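Omission of a single protein chain aside, the complex is shown with its protein chains in their original locations.
Naming follows writing order (A and B), and every chain is counted from residue 1.
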Amino acid sequence: MKIYIPPQVKRLLLFLPFIILLFIIFRRLVIPDTFGDLGHYRAASLEDYKAREVNYAGHELCGYCHDDIAASLASDLHSTLACEGCHGPGQKHVDDPEAHNIGLTPDRAFCALCHAKLPARNPEVITQIDPAGHNPDKNCIECHNPHMPLEISE
Amino acid sequence: MDPHAQHLYEMLSKVVGYIYPNELDLQWGFLIVLYPYLTGLVAGAFILASLERVFKINVLKPTYELALLTALSFLLVAGLPLVNHLTHPFRSYEILTTPNSKSAMAIFGYVYLWYLMVVLLLEIWFDYRKYLVIWARESRGFKKFVYTVFTLGVMDNSERTLKWDRKLGYFITVVGIPSAFLLHGYVGFIFGSIKANPWWSTVLMPIIFLFSAMVSGIALVMVVYMVVSYIRRHPIDMKALDTIARYLFFMIILDFSLEALDQIHRIYEAEESFEIISMLVSGKLAFTLLTMQVMVGTIIPLITLGVLQLYKPAERIRKAIYLILGLMILTGIFFMRWNVVIGGQLFSKSFYGFTSFKLGLVGSEGALMGAVWLILPFLILSVLLWLFPPWKMEETEL
Partner (left out) sequence: MKKNNQVIKEKGMAGEKEAVGKGGREKSRRDFLKSTAAFTGGVMAFGLLKGTNALVFAAAEPASETGPWYGIGIDILKCIGCGKCAAACKKENHVPEEPWYFRSWVEKYTITKDGEVHVESPNGGINGFTETIPEEEIFKSFFVPKMCNHCYQSPCVQVCPVGASYDSPEGVVLVDEKYCIGCRYCIQACPYGCRFINPVTKSADKCTLCYHRIAEGLMPACFEVCPTGARIFGDLRDENGELHKFLQTHNVQVLKPHLNTGSKLYYNALSQEVR
């Protein structure tokens, strides 16, 4: 049985397979290989993230070389502190200790970051001082050993 | 210092209350205000054209092709501010190759292409094809080339083929109406489905977008019809114009009712975000919303059009009023998009403060670029009207 297809429809239908084919080829070319492996995303992105450089080495590493400091730190109130919290990122130092020295000489403002008295700070969690009142003319480390803060030298 | 950074430091000093630190700079700016505005005009103009074809409202016949060509001109431009806004525009094909089925925005690529290629272009083609064949024969040079190409080689003008032109055109128009709703409705859904933003998150958002789109589309066709007739020095069919104005009136009533319902509901429920949103409306959005969108764009046109339904002054006065009202409504609907997009980002999601927004002049997000996107469709329309003048169809029949 012959179905009448009007010439307009015939002409339009001619274009359709081309467009579809073009689209399929385009998809093949541009969709990344790992897309869809684990979900609706490019799975290789996870590898991209894993390849990023680490800048904070982690406090466990510091103790391998600086065992004396690590020991004194562990014996006093600052034992919960990570070395890099004050010293900054240390991975570069681990990779090349001479070239990247992360030794620190803190000023009053540095210690006040944690220890300045603020109403929002719980005194049971952290000892606080009033920076204006507590020996304002001295640097904190003149009296306090940052690794053993309760050991006050006068 | 980098001027953008300088601008942001300035904005930082203008923050009122507390905002999340990342909320300082607005992510969606002028370009994203333009996109719903442009697609809204497309959807609205198309719906008006469909009224003539599907519901056989013959008095609108003089504006049928004009409305379609206007819709086409705006649709060709509509996607451009969107691509311009992306930070990686050359990756925009990804929306076609790997669309995320859970994302409302992923629909964009396919709905846009469907509406452009299948609905608009086909409908225009079925309507014009007969005349393209005739004009291809009668003209010379560039125009002959254009007409021949666009016949797609279907030179048959027999009675049977012409009947199929009409049938297929009607079918496409019927399919086109829900497609137009989808084209613009999904934009409303994009905003309406963001639960994180209480200014956007409402079930009514796609509906409000659609109805305000229809208001703007009808106003646009009305203005374009008047301007084109004036340029052609051709008398305006007042019955058609009065009918368009009447439809505009009813559509404004619907749109206004919906938007009023949204606000009344918000005020009545007064849930968590109510305080910050009240401050937003009465403060930073006072001019753009209360003055421009509501007063200039809705209330004054509504009352005026309402009066005109009861009392019709002389033709010349009516034409002037329609023109002014049309422009006011177009401005008002623009500000509606502004208030939704910009307004939703001015207050913090912490509900504790506001940031600020200043429309720059230069740059891709600036006012000048925005003006280009707004003027370009009219330029395209001029070219389309030069190549495919609707009035020539009548002359060809004679």
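Operating definition for what follows: a contact is a pair of C-beta atoms (placed from the backbone, for glycine too) under 8 Å apart; a residue touches a chain by one contact, two chains touch by 3 or more.
All figures in this text were calculated on a predicted structure; none of them were measured in a lab.
Undergrad: Could you tell which one of A:A70, A:A112 or A:C140 touches the chain left off the display?
TA: For the chain that is not drawn, the touching residue is A:A112.
Undergrad: Using the touch definition from the top, which of B:I47, B:I190, B:V228 or B:L305 touches the missing chain?
TA: For the chain that is not drawn, the touching residue is B:I190.
Undergrad: What does the interface between chain B and the hidden chain look like in terms of residue numbers?
TA: 5, 8, 12, 17-25, 27-28, 85-89, 91-92, 94-95, 98-100, 102-106, 108, 190, 193-197, 345, 348-353
Undergrad: If the missing chain were put back, which residues of chain A would it touch?
TA: That gives, for chain A, the contact residues 32, 35, 38-42, 45-46, 48-56, 58-59, 78, 80-82, 84-85, 88-89, 112-114, 116, 118-122, 125-126.
What we mean here is this: only the chains that are shown with their structure count from here on.
Undergrad: In the complex, go through chain B and note every residue touching chain A.
TA: 93-94, 96-98, 100-101, 122, 126, 129, 152-154, 156, 160-161, 164-165, 168
Undergrad: In their complex, what parts of chain A are in touch with chain B?
TA: It is residues 6-9, 11-12, 23, 26-27, 30-31, 35, 40 of chain A that touch chain B.
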